[in-house]
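FYI, not all chains are in this one, though none of them got moved.
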Amino acid sequence: MAKLTWGMIGGGEGSQIGPAHRLGAGLDGLFDFAAGALDHRAAEGIDYGQRLGLGERAYGSWQEMLAGESAREDRVDLVTIATPNATHFEITKAFLEKGFNVLCEKPMTMTVEEGEEIVRIAERSGTICAVNYGYSGYSLVRHMRAMVARGDLGKVRLVNAEFAHGHHADAADADNPRVRWRYDPAQAGVSAQFADCGIHALHMASFVTGQEVTRLSADTVSCLEARVLEDDAMVSFRMDGGAVGRLWTSSVAIGRQHGLGIQVFGETGGLRWSQEHPNQLYHMPLGGRLQVIERGEANLSPEADRTSRVTIGHAEGMPLAFANIYKDLAEAISARKDGREMDPAANLYPRAADGLRSMAAVYAVAASGQQEGKWLDARPPMFR
Amino acid sequence: MAKLTWGMIGGGEGSQIGPAHRLGAGLDGLFDFAAGALDHRAAEGIDYGQRLGLGERAYGSWQEMLAGESAREDRVDLVTIATPNATHFEITKAFLEKGFNVLCEKPMTMTVEEGEEIVRIAERSGTICAVNYGYSGYSLVRHMRAMVARGDLGKVRLVNAEFAHGHHADAADADNPRVRWRYDPAQAGVSAQFADCGIHALHMASFVTGQEVTRLSADTVSCLEARVLEDDAMVSFRMDGGAVGRLWTSSVAIGRQHGLGIQVFGETGGLRWSQEHPNQLYHMPLGGRLQVIERGEANLSPEADRTSRVTIGHAEGMPLAFANIYKDLAEAISARKDGREMDPAANLYPRAADGLRSMAAVYAVAASGQQEGKWLDARPPMFR
């Protein structure tokens, strides 16, 4: 596979997300970091980019980068967008329209309408538009999906997903600007905890079952009085393959450090996985015993094998899951360049339709929460 | 403390519940097993009772036992009712009216109206009417309650309770009469999984927080098609002290062997406990680290100390939790006999009002489930 090139918007000096993406993209040596508009302050962005070795491809703004890269023969194969949420739509749209492949941080957009527009543009332009639901990159999450797909659980009846932590539980810290904006509609939109964390859990429910959410009912609450947006939500939902879903998300659940986990129950078995200990997957076949599937086992699915790097018994963590999204994208981009079918086991990166569905779910959760849990259609209009 | 006497209705030869109660009542040597109407078949009941050493106090029916014991100077101090659910109300009522102290298996009644009647009779008669929510007997569950009551968590914001197992997940077993009756409205009433298991979790939420459920919204589903009543339910609720609640109960969650657990989150800390490993309680103070509280630790609460029997590091299990309910009752009965105040740390046995509240919650869950999760008052009319 020929080495690809990659650029980034956002992720400037001192950010967390910048190094995470550079690590993820670089981990397997599939992408060279070649361009960037790393800071909304032009001089700082160019300076930092040059220090990272980008040379003339360190740009002062995303607009300059769009112009500059569009003009090059060797334009970057992929652009990662890791800017503030409210700018994702505009930048993603602009790059897609110029034919760039994009990996956008979540949320892809701030509204459903914008999400639909992105989906349409991506389709029209024939480019890849991926959204960074990084937890779907874990090897054993891939294996869960493969097990369900090949029928190991029979028909899925029930899925229970959680993303409940306690990192915003401190009332004394609620006015800290770093926390407060998240619960302020003017800055965060219609939802806080569900939009920030809940959609990861909901995406995982879809990813693992291969089913999409159709309807939902939500109970959203603010456990800290000063907050307008919810810091805790319980969502019941239904999926298009018949599965029933339950999802709990919280930021006031003191004692849970991260709290993303999923349980899937089918006719002939159950699965359980937790992000805090991602190298084990618990499987109980109907009438059997609980078994521990280890990442790196021999004879797991192709989807698991290609996303596992170190031998069984050693831990892999979040950075490697993240890298798997880039690994998928490298395969997708390379296959297109080479005019071949991509490896189906890699064709699992979350895409614009997922970003759109999440946004539709966010609005449905917010609306249901305001209407005493009324069941609402959770699908974006274009998918109804 | 003078030794007390005790009798039982139901729990005949071959039953599971009979030995469990005899073990629980006898464990601390506080009660002598003195009378019983152990079987609805008179001859079998008398024969079995005599073999268990009851002599002439082995009765052929509960009516005979009521008459016989009422006529004795040394009538039993406590009557346990462990007959089929539909008979609990009638028998409990009859014994209470004759002034007996009663421990009734759950559900205490089949309707809310019956439940209110029991509460009124128990009040009027001045006797003890306890209901067997045995999981509240665990030493560390007592300690959770004590921690909340003394303010270790600050104001409780959120409680998350579960009782989800997979023992009725097998479609091939659904027609087994041992399973089927549970999901048949003609035999089980308005609710299956919530009425059977969910109310244990809901009772625990109340027990631990010291708050009562006021309103609830439920999503009830039958994952196995043939079933009329629910085998899975998600319930959101509110409590009278301001806590928000979430409760999940299931009988199709393959891979979970029992699945009762509770998490409580307050302003200044969180707690987590699971029935399958009942000798550890996980506590995280706000801003601190997760800590393991061990049953049998020095300097726990009086409520925990009096319900712990073996030294730290050894496990205590369900039979000892069960025995703690009897231990509470022995203290309550003895205190009455002796004309003294009972030990407040023992005054924790579940009582008729709890049985009534559970029944009101069962009906609210069933009704909400039929009305797309409409929020309903979960309180019995007499407590509104």
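In this document, chain identifiers A and B correspond to the written order of the chains, with residue numbering beginning at 1 in each.
By definition in this document, a residue touches a chain if its C-beta (ideal position, glycine included) is under 8 Å from a C-beta of that chain, and two chains touch if they have at least 3 such contacts.
Just so it is clear, the model here is predicted, and its values are computed rather than measured.
S.K.: For a quick check: 2 copies are placed, so what copy number does the complete complex reach in this file?
M.R.: Across the complete structure, the repeated chain appears 4 times.
Convention: only the chains that are shown with their structure count from here on.
S.K.: Which whole number of Å gives the spacing of the CA centres of chain A and chain B?
M.R.: The mean C-alpha positions of chain A and chain B differ by 43 Å.
S.K.: Chain A touches which residues of chain B in the complex?
M.R.: Contacts found on chain B: 157-158, 160, 164, 166, 169-171, 217, 219, 221, 223-224, 232, 234, 236, 244, 246, 248, 250, 252-256, 263, 265-267, 269-272, 282-284, 286-287, 290, 372-375.
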